[in-house]
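Note that one protein chain of the assembly has been removed; the remaining protein chains are unaltered in position.
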Amino acid sequence: MQFTALEIGLLLNGTIDGDPKAIVNQLAKIEDATPGSLSFLANPRYEQYLYSTHASVVIINNDLVLTEPVNATLIRVDNAYSAFSVVLEKYNTVKLNKTGIEQPCFIHESAQIGENVYIGAFSYIGPGVKVGNNTKIYPNTYLADNVCVGNDTTLFAGVKIYFDCIIGNNVIIHSGAVIGGDGFGFAPTADGTYNKVSQIGNVIIEDNAEIGANTTIDRATMGSTIISHGVKLDNLIQIAHNVEIGANTVVASQTGISGSAKIGENVIIGGQAGIVGHISIAKGSQIQAQSGIGRSITEESKKWAGSPAVPYASNMRSQVVINRLPELEKKINELEKIIAELRNISI
Amino acid sequence: MQFTALEIGLLLNGTIDGDPKAIVNQLAKIEDATPGSLSFLANPRYEQYLYSTHASVVIINNDLVLTEPVNATLIRVDNAYSAFSVVLEKYNTVKLNKTGIEQPCFIHESAQIGENVYIGAFSYIGPGVKVGNNTKIYPNTYLADNVCVGNDTTLFAGVKIYFDCIIGNNVIIHSGAVIGGDGFGFAPTADGTYNKVSQIGNVIIEDNAEIGANTTIDRATMGSTIISHGVKLDNLIQIAHNVEIGANTVVASQTGISGSAKIGENVIIGGQAGIVGHISIAKGSQIQAQSGIGRSITEESKKWAGSPAVPYASNMRSQVVINRLPELEKKINELEKIIAELRNISI
Partner (left out) sequence: MQFTALEIGLLLNGTIDGDPKAIVNQLAKIEDATPGSLSFLANPRYEQYLYSTHASVVIINNDLVLTEPVNATLIRVDNAYSAFSVVLEKYNTVKLNKTGIEQPCFIHESAQIGENVYIGAFSYIGPGVKVGNNTKIYPNTYLADNVCVGNDTTLFAGVKIYFDCIIGNNVIIHSGAVIGGDGFGFAPTADGTYNKVSQIGNVIIEDNAEIGANTTIDRATMGSTIISHGVKLDNLIQIAHNVEIGANTVVASQTGISGSAKIGENVIIGGQAGIVGHISIAKGSQIQAQSGIGRSITEESKKWAGSPAVPYASNMRSQVVINRLPELEKKINELEKIIAELRNISI
């Protein structure tokens, strides 16, 4: 994959300053760039790198005034940062632009496959499965009976989706994610053993959601575990049965959400947080990494921290004192002695 | 899959009240049910839904006295909740009732395969592997050399089992679980690098255990890592080398148990808890979510919380004070001033 400065200039509607035939075949940060790289300069703090970079082509802001000579070909645009994002996305789209059905793969005769799809080798498309148009299913992926996958969706290698689950349009699911495994439901018996409670619901992942690598989302006991549109889940997250996550909520890695919890819209949850079952988190809540949320949060758009979690500011205040606890205890003991003396005197 | 009210009534030994030919093809909660659904009412608090539900058939308790007309066909049984569980299980059994060997799969000529098994496409059955009767091995599953899997066991898609591991009867292992990876054992050397300690033991998972999605259970250095009968492990759990977990112990998601720890029978461990290596946890212990267990628990059937963990009640009491620490510190500083004054007076 290689482009000339001219081609990139046309893509970005930019002005070329230097050799329009300069060729790039990779993207790099301006300070790391080697010849053949395309880079960008958006933050004036890094301007010095512009004069020493080995990049062949650099995207810069229209209003940047050069103070030294530059070796690279420059492409001037209104906003260098967003122009570079356009290039990044273009690059990625080309990188991941696979189509066709590789052999061997397993496609059940009753499955319905859309147009312009990619189905990688060793993928398993079970009975009754529906796959939409332009959807990419990478190798070693498993779609059980009646799974429904929308259009323009990408399932990376080794995704496993249990029966009856529904995946929307423009969804990305990363490698190793398991969608629709049994919820963790067991009924204790008198002899100390447990009876499994059958989990017959499903998982629904709505449009534009992204699910990280090795994340697990359990099917509902009955009904659906719901990941609403625009939700972004990082890697190694646990979503238990019957959880519902509101639109555009973002959850960082290794967080766990227990059964039947309802998370509002536009919530932000840090990494390694834990949320107990059967509670609600109000929309716009912000939950710090490693927090433990033990009860419902009803007030919207507040920040929480700690385990068990309290409002962020009060957690911060308590933490400060915790680190002074040994001195504090010492002081109390000294005061106690003084008081005992005083008491003796006054009595 | 569809059933008439009559068929369900016969299965449950119930009395039909309404149209015995009413057809259902799915199961749903009474408040969510659409036509064609089978539902149930066990908790009298939800009785109102019985009169407005769109379910075609509802299972209710024999002793329920109707106060309004009902559209659905009713099936009366002694215990609506457990009757519905029977239906759930029946439904699930039918859903998951796969048999036969799909192609392509890899079955080594030295492997021994039982009767009435399911082996999904792209599964790998290595040299010397034994698979029992009625066992289901979903697609993309890997069984390394000499793995032994019992009867009536289900390995969902993408399970990976390393060599020499032994899986019992009626075990369920969910997608992406890794059984028998190397224990994390390295010997430091003088130059700061580490030498790997070979891990040549195995993992034994006894009868009726269930292992969650993407959970990892490492093989013993020597001997066996043991998951006893009836143990239930949730998703994304880490079980290190040489751990032994007693019968009927239940562990919630994302908990980690370090090397050589011995967990007793009928222990309950919440999510995201951590247990250090080489300790013992007494039978019947209950460990709260996010706890950190740093030393052995010898007293049976006690509740623990916190990191490092202390008895549950004392953790609760400390937590309450932690949230008051800033005021407490303020109070101490005020007392200090007062005492200084008093001292001046008395001296």
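Every chain is named by a letter (A and B) in the order it is written, and numbering of its residues begins at 1.
Going forward, a residue touches a chain if its C-beta (ideal position, glycine included) is under 8 Å from a C-beta of that chain, and two chains touch if they have at least 3 such contacts.
Small disclaimer: the values here were computed from a predicted structure and weren't measured.
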Could you tell which one of B:61, B:286 or B:307 touches the chain left off the display?
-> B:307
Sole residue of A:182, A:210 or A:244 that reaches the chain not shown, by the stated touch rule = A:210
From the listed residues B:46, B:81, B:163 or B:312, report the one that touches the chain absent from this view.
-> B:163
Touch assignment to the omitted chain, from B:16, B:119, B:137 or B:236, lands on B:236
Touch assignment to the omitted chain, from A:158, A:201, A:259 or A:308, lands on A:158
May I ask you to list the residues on chain A that touch the chain which is not drawn?
-> 27-29, 32, 85, 88-89, 91-92, 95, 102, 104, 120-122, 138-140, 156-158, 172, 174-176, 208, 210, 212-214, 230, 232, 234-236, 247-248, 250, 252-254, 265-266, 271-272, 289-290, 319, 322-323, 325-326, 328-329, 332, 335-336, 339, 342-343, 346
Absent-chain interface as seen on chain B, which is shown = 104, 106, 122, 124, 140, 142, 144-145, 158, 160, 162-163, 176, 178, 181-182, 184, 186-187, 192-200, 214, 216, 218, 222-223, 236, 238, 240, 254, 256, 258, 272, 274, 276, 292, 307-308, 310, 314, 317-318, 320-322, 324-325, 328, 331-332, 335, 338-339, 342, 345-346
